[in-house]
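The block underneath contains the structure these notes are about, expressed in structure tokens.
The other protein chains are all here in position, but one chain of the complex has been omitted.
Letters A, B and C name the chains as they come in the text, with residue numbers starting at 1 for each one.
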Amino acid sequence: MSKSYNAGRHFLQIPGPTNVPDRILRAMDYPTIDHRGPQFSEIGTKCLAGMKTIFKTKSHTVIFPASGTGAWESALVNCLQDGDLVLMVETGHFASLWHKMATRLGIETEFLTTDWRRGVDPQQIEDRLRQDMDQRIKAVCVVHNETSTGSTSRIADVRLAMDNADHTALLLVDTISSLGSIDYRHDEWGVDVTVAGSQKGLMLPPGLSFNAVSEKALALARKGGMRRSYWDWEDQIAANKEGAFPYTPATNLLYGLAEAIDMLHEEGLENVFRRHDRHAAATRKAVQAWGLEVLCQEPKDFSSSLTAVLLPDGYDADAFRAGVLKHFNMSLGNGLSRLAGKVFRIGHLGDFNDLMLLGTLSGVEMGLSKADIPHQKGGVDAAMNILKGD
Amino acid sequence: MSKSYNAGRHFLQIPGPTNVPDRILRAMDYPTIDHRGPQFSEIGTKCLAGMKTIFKTKSHTVIFPASGTGAWESALVNCLQDGDLVLMVETGHFASLWHKMATRLGIETEFLTTDWRRGVDPQQIEDRLRQDMDQRIKAVCVVHNETSTGSTSRIADVRLAMDNADHTALLLVDTISSLGSIDYRHDEWGVDVTVAGSQKGLMLPPGLSFNAVSEKALALARKGGMRRSYWDWEDQIAANKEGAFPYTPATNLLYGLAEAIDMLHEEGLENVFRRHDRHAAATRKAVQAWGLEVLCQEPKDFSSSLTAVLLPDGYDADAFRAGVLKHFNMSLGNGLSRLAGKVFRIGHLGDFNDLMLLGTLSGVEMGLSKADIPHQKGGVDAAMNILKGD
Amino acid sequence: MSKSYNAGRHFLQIPGPTNVPDRILRAMDYPTIDHRGPQFSEIGTKCLAGMKTIFKTKSHTVIFPASGTGAWESALVNCLQDGDLVLMVETGHFASLWHKMATRLGIETEFLTTDWRRGVDPQQIEDRLRQDMDQRIKAVCVVHNETSTGSTSRIADVRLAMDNADHTALLLVDTISSLGSIDYRHDEWGVDVTVAGSQKGLMLPPGLSFNAVSEKALALARKGGMRRSYWDWEDQIAANKEGAFPYTPATNLLYGLAEAIDMLHEEGLENVFRRHDRHAAATRKAVQAWGLEVLCQEPKDFSSSLTAVLLPDGYDADAFRAGVLKHFNMSLGNGLSRLAGKVFRIGHLGDFNDLMLLGTLSGVEMGLSKADIPHQKGGVDAAMNILKGD
Partner (left out) sequence: MSKSYNAGRHFLQIPGPTNVPDRILRAMDYPTIDHRGPQFSEIGTKCLAGMKTIFKTKSHTVIFPASGTGAWESALVNCLQDGDLVLMVETGHFASLWHKMATRLGIETEFLTTDWRRGVDPQQIEDRLRQDMDQRIKAVCVVHNETSTGSTSRIADVRLAMDNADHTALLLVDTISSLGSIDYRHDEWGVDVTVAGSQKGLMLPPGLSFNAVSEKALALARKGGMRRSYWDWEDQIAANKEGAFPYTPATNLLYGLAEAIDMLHEEGLENVFRRHDRHAAATRKAVQAWGLEVLCQEPKDFSSSLTAVLLPDGYDADAFRAGVLKHFNMSLGNGLSRLAGKVFRIGHLGDFNDLMLLGTLSGVEMGLSKADIPHQKGGVDAAMNILKGD
């Protein structure tokens, strides 16, 4: 840890990794134990069972010592084959990265475009699936919350679209920046594979990733999928029966995960979601007050875990962010690929509360001023009006 | 540690204990070592030498495993005797507690009153000392920063007053809530005994307290003072030569102290003081914008480490504070003794930065609204105007 | 924390501070909270109530932010006056320090001597008290476990001696190195004031100390005692009713204390005592096998928390200890005052288990060899024979 001193607590307001609470850091700060011993088995079992309650699934969850990117790969290689056709939706940078990965792995893809300012259009999916008379499409891959744009796709509606089209494709959903922050229901929404990571709504450092897997997906994996070893679900599920893992797990991150699951249930998942909705609403009010534009243009798709903000033409979002970091010790998210320099992203997910949000918005408001970006004052005031309720 | 979960980081904005930075908590989170071994000796030596740089003294500093209250007692019992006459100034609750302690220890006191809305009046001290023709007064005891009121006394002027009066009394100064936050100069200001504690500007948990001791005070202690054992300076100073202590020291707090000293010097003491001045100025602007009254009425005496705010008559500051704690997860300081229920205190000292302050002020502004306390909006805006500079 | 690297875990086998377990260090590694708020009140209440179960008392316990030395002072200044006569027993260095403190505080003392190789002789106390026809002796002060010699005094027998002599003196007992390690019963044994510290059987870093106080002692304190402020019981007890303290408590050490109390009860106090007895027995077997002499000559008084070992004449215990530290990364206790250079002390108290003890004894056995101190091999073997049971 670099020790150059900057007074006070850093505001880590990128849309993940999020501010890791002390309880989780401290839970991780214990000696590593024998991952084949009885004490570990209890922790493993608790984490595996607990993740089902977070995914809202009764089928399977697997935990990889890996980044979320690994759980993307796992989702693809277990139940798809080289040459399979997959329908993906280009909601933004991360959907594009997942698409690129699928292509590298030899999957044939169709990539429905968007303007990066909304979630997926369920109707568009339905239309495409209806055309696929011979069910060539093996999977529909959707990012629930697109971290690069702050747009959330309505997964229940995607499910409905697939049902309407009477299509048997698998539904694969990336919830990396939504799980534990935005309502999500693996079973109820008929998702086959959910992809998640530790460092966002789960409030952990990065290093763990997850799949929730339906019986249908698992059955496909059992008889097919690509050549694989590290990412194999079957190996995981077999070992998981004893609370163990097929290879050495990331023990200390699992200590933290057990604590995170407890914390989410102590607050109550519904309360957690409401808290995120409220903070997102307050943030959008602030953006509106500043006279700036929220990138997401579809109110139904506004993200509750982050807000991407467009700067006026000719203003450099990265210079703005650098100023905020320098003057106010706050990290904001950058614009990615086609949005580079044009937007900044405010993460308001994870272990977060009203005063942290208002500190955050204050930093943005002052930063806009210091960077001479045209804006109105009053963003923080507007957010306070939302947050103080009444 | 109680585990009931409240999302996000608590805002600990009482005027101490302050928010302990992670670096210090982690420095303390090491196994205790042999306090008679060579490794400890290095740490002890570093702490003792380091504290001199914080007190700005070349004479002696002693460190007690005790609260600040203990360092008050130590200051009195080492260089005063039962029946000695001491001049104290009633700047507020803590000055009154020190006065009460002196009385309990058998010291005769004269207690110059104030209206608790300003620091000491150096002229008043000078006048009184001039009357003390036979130098009966053995010490002048002053609280540098009165934590109950947010008034800072000008110690250099007190020194000048004593010099003008040609008086030989010792000068004893309590810097519990100023050291490491507000400029202080033990040697330059001719202070004989300075009293300090760990849990304010030094950014540590409570449990350590300090005296800086002039040669004159030490000489008096050597030949007199009250019966004492735990608080004896001489025992400390003798053991300190080897980086050791006369009885078991609070080892893990000393680990933290060594880190705190490093952090203060990494930022630079002058920068630390400027940061506190700036935050205090922004806070007062916010109070002014709210249409409320800062308790301290003397601009020269405004405290840079906390601001006490008067509520309008008929409004209960404790109910307001309870609402802020409940709704916004922030602890504010209460009104003490005659100020109970009438003021709340905003601590803005220690490991603190702009966005933490604005989160804090936002919590106050929203809390005022929720408690239906008559006020204007715009406090946070006013503070942002100060903080964003230009 | 000095960072010079020495592979592996240091063996801290001085008789305190003891090896602080990770659970306690981590419990302490939480942000400091408002010591006047509701969350603190729960912690304070838990610590105060918990300490009664450790002292085995239903009367009062007080907790000072201070070293054990402070709790000695507190015991004396609350219920004794200048000039009171007190009977103390010179069981070793720490009894002598307590005696010296009493003298400095103006107490008249009678100091029954021993050869520093046994606990107090209850008969000697009874005899002296019988002579004290007019009950001039106001208190009997005894060290339960003399940390400098490894001799434990039988407090129940001291109580009996006092009863036999029909004497009304208070009984003051220092349990700094026995509480939480060796059976102790404040109420059952009719002790009036017990003195304890955090850094031994309570497994905490130093910085907290304790008194358990009988109603009789408290009644005396209420109407008398010496001039005092910091150490006043009455102030503590009044504030304690709300789980609070009269001045800022050492919050983070209290977090650790709450955890320590839980840990002691999870293991069960009787099991804790048996564990210490067993480790002490194994250690003495090792010493015997080496052909060295245990300092304590009275088997009834063998200490279960430490063993002091005499070296043959002409061998320097401090050079031996320095070699053990250098070669084997283990700290052993030194000989104090008249025992300096003649004995070394093995601490086997606190958070300790069989393999830690055998590592410890291995370090001693190898150290004896490296220092060319005449001894037999086989100490570790002898200890293993005890520990493996059967």
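In this section, a residue touches a chain if its C-beta (ideal position, glycine included) is under 8 Å from a C-beta of that chain, and two chains touch if they have at least 3 such contacts.
In this text the structure is predicted, and so the values were computed from the model without any measurement.
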Displayed partners of the chain not shown (whole complex): A, B, C
Hidden-chain contact residue, picked from the options A:Ser151, A:Gln199 or A:Asn385: A:Gln199
Residue, one of A:Asp29, A:Glu108 or A:Glu293, that touches the chain absent here: A:Asp29
Interface residues of chain B toward the undisplayed chain are 22, 26, 29-31
Chain C, residues in touch with the chain not shown (by the definition above): 3-9, 11, 19, 21, 23, 29, 263, 266-267, 272, 275, 327-330, 351-356, 358-360, 362-363, 365-366, 369-370, 377-378, 380-381, 384, 387-390
Spell out, residue by residue, where the missing chain touches chain A. 1-2, 4, 9-10, 12, 14, 16-20, 25-37, 39, 42-43, 64-70, 73, 82, 101, 104-106, 197, 199, 205-207, 226-230, 246-253, 255, 258, 325, 331, 334
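The rule we apply is simple: only the chains that are shown with their structure count from here on.
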Chains most often in contact, by C-beta pairs: B-C
Distance from the CA centroid of chain B to that of chain C, rounded to the nearest Å? 34
Roughly how far is chain A from chain C, going centre to centre by Cα mean, in whole Å? 54
Scan chain C for residues touching two or more other chains and write them down. 26, 29-31
